[in-house]
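The structure under discussion appears below in the form of structure tokens.
For this depiction, one protein chain was excluded, whereas all remaining protein chains were kept in their positions.
Then we have chain A:
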Amino acid sequence: MQETELYDLSDDADYAASQQQQGSASMMRSDSSKRSSSSEPEGAEVVYTKDNVTIHPTQFASERISGRLKLIKQGSSLFMTWFPYKGQSSSARLSEKDMNLYTIRAVPFTEVRSIRRHTPALGWQYIIVVLSSGLAFPPLYFYNGGVREFLATIKQHVFLMRSAEDANVFLVNDLQNPLQRTLSSLELPRAVVAGLPSAPQSLVESPSQEHLKAVGEFHGESSSTFQYGGRQRQKGHDPTRDISIQVLEKFSLVTKFARETSQLFRETHSNGYGSFERKRNSQSAIDYTQKEADPAKKVPNQSFVPSDPLEKKPNIEHNHDEETSALVETFELIDCKEFDKLSLVWGKPRQPPLGSEEWATFLDSEGRVVDAKALRKRIFYGGVEHKLRREVWSFLLGYNTYESTDAEREYQRSVKKKEYEMIKHQWQSISPEQAKRFTKFRERKGLIEKDVVRTDRSLPFYDGDDNPHVNLLHDILLTYSFYNFDLGYCQGMSDLLSPILFVMEDESESFWCFVALMERLGPNFNRDQSGMHSQLFAISKLVELLDLPLHNYFKQNDCLNYFFCFRWILIQFKREFEYEMIMRLWEVLWTHYLSEHLHLYVCVAILKRHRSKIMGEQMDFDTLLKFINELSGHIDLDAILRDAEALCICAGENGAACIPPGTPPSLPVDNGSLYPQPDEVL
């Protein structure tokens, strides 16, 4: 039976629209033959409608698909539908076909196994609907809220109960068929199977607690990692099995990976340590796993913290003589065989910054960068000399393309200068009388004036009364707030602009480089904090992947919102390093060489360095925030970059899967070259 016959939707515009496109191709759910057909066409009633429920098929904000979510009651059955709005594709890359791929066409709740909700304190709420087949739909983001109402409506019509294991998982019809439940549980990977409920619980309870719950659980996420490739679902004739195996594989990969990385880190902690210390190190780490396996052998000292190779070692304190002999052997075996390979995985030693002569070798006779990737790699490992920054940053930021010639760039500079002057003139021409009636303008101007006079004023470049550079910061920021009126001005932007102006020393060039930077970091300043939230969320996932004990510690101590990393992320560690160091860090991050999201690995690296202090001193949220804030000025950049590199390489795809779609800094297009200019003038 076809879904189309389930109820009459001919008066539904969305439905009709999607029907036109649909044809027989690209039906998302090829397993529809399994669908029950118990209902009659008449008597369908829409019991819930929510607009602007959106799917994020890729990480690019421009490729979100919004649609309408409905619950439809027919007879005793409840169905869920989600249709994308027609003709709303914001990107050419998303064809109608793509959009229809995600369409949810009348899924009966008898086929729904569970619904996981995510209600972050920041950003959008979303749900993940898992079918009893083991398939799950991509996360549905409720831009207008309404998850609670959605669940409450379902509860009125079908049996819904909260999972005993996870308060954010709601099991559907779980008691209807115990045998089937058991069977499907056996087939399903652990990540998808929710716990058996002990007793039904009220849906609407402890709202404040839910409200504060900032991040979801990794397990729920892992069930979504295989969702984004919706196309895969079409080919399997036995989707349950295929997907189960796929997820199981993924899961075992993670486990295997976790084992291997911890091993890697233990054994390769050779940089900066003699081999003797290295042995000790590996011992203490292995020692820990043994202790964990045997809870009875707990260390009396409550604040004992298992060591981690990335953390700061105050000195060599522990001496586990009893284990030494057995472990040394194991260690040496690994050491000899794996050393070369492992040293590759470990963060490479930092190189001296790129100098003029070497820079010249990257350019052809007309000034094009011949091998952008090699250049990015070079800068990733060493940065650039200060006098070259002015030239190189414009490439890294994407203001100039690597393919452009000297002549083209010079021409662009003059064109862009005119364009800048034009935008600047827009606010300069606002008369006092006009300003009186233009609150938004006055407010923004006021905020900018307040902030530029307290941005890096201790630097000679910005110090003193009536400093012209401070005035330039003001003009550029105010012009930007006209260039991007929707985003406007937000605190933190002056911190981001300051080094750019310092390097570019030209108003218009600084403006356009700042524009390019904000293309990536603009979401950090979104009103709904969605950009910040997705990054903090990603950090929590990465810590869970790369340092489970630390993750568990944060979880127990109510620190999973990672707000203590807020300043790091919002302004790219600007307040954490000396000026020269921040320029170095930024150019390394901007290469996007290993990952666009290296900054998130930098966060993890810093946290890992201090893990034993954090856990050993049993820091609570407040203490941790204070501790993190006070790390400012005390972070060894080179060491952290090496750690971050190693973490990024080791985490690999699993790390990438931790980072939700749309997490800044997302690039508009990724086609091999770094980032084509959307408004290329030549």
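By definition in this document, contacts are C-beta pairs under 8 Å (C-beta built on N, C-alpha and C of every residue); 3 or more make two chains touch, one makes a residue touch a chain; residues count from 1.
Please note the rule applied: contacts and distances are computed from a predicted model.
The complex appears with one chain absent; UniProt names that chain "Ras-related protein Rab7" among the candidates "Pre-rRNA-processing protein", "Ras-related protein Rab7", "tRNA (adenine(58)-N(1))-methyltransferase non-catalytic subunit TRM6" or "Checkpoint protein". Only one of A:45, A:505, A:622 or A:653 touches the absent chain when the whole complex is considered: A:622. Screening A:447, A:477 or A:546 for touch with the missing chain picks out A:447.
Annotation: of A:127, A:497, A:570 or A:615, A:570 touches the absent chain (contact as defined above). Considering the complete assembly, chain A touches the hidden chain via residues 121-122, 208, 211-212, 214, 443, 446-447, 450-451, 454-455, 457-458, 490-492, 494-495, 525, 527-529, 561, 563, 566-567, 570-571, 575, 621-622, 625-626, 629.
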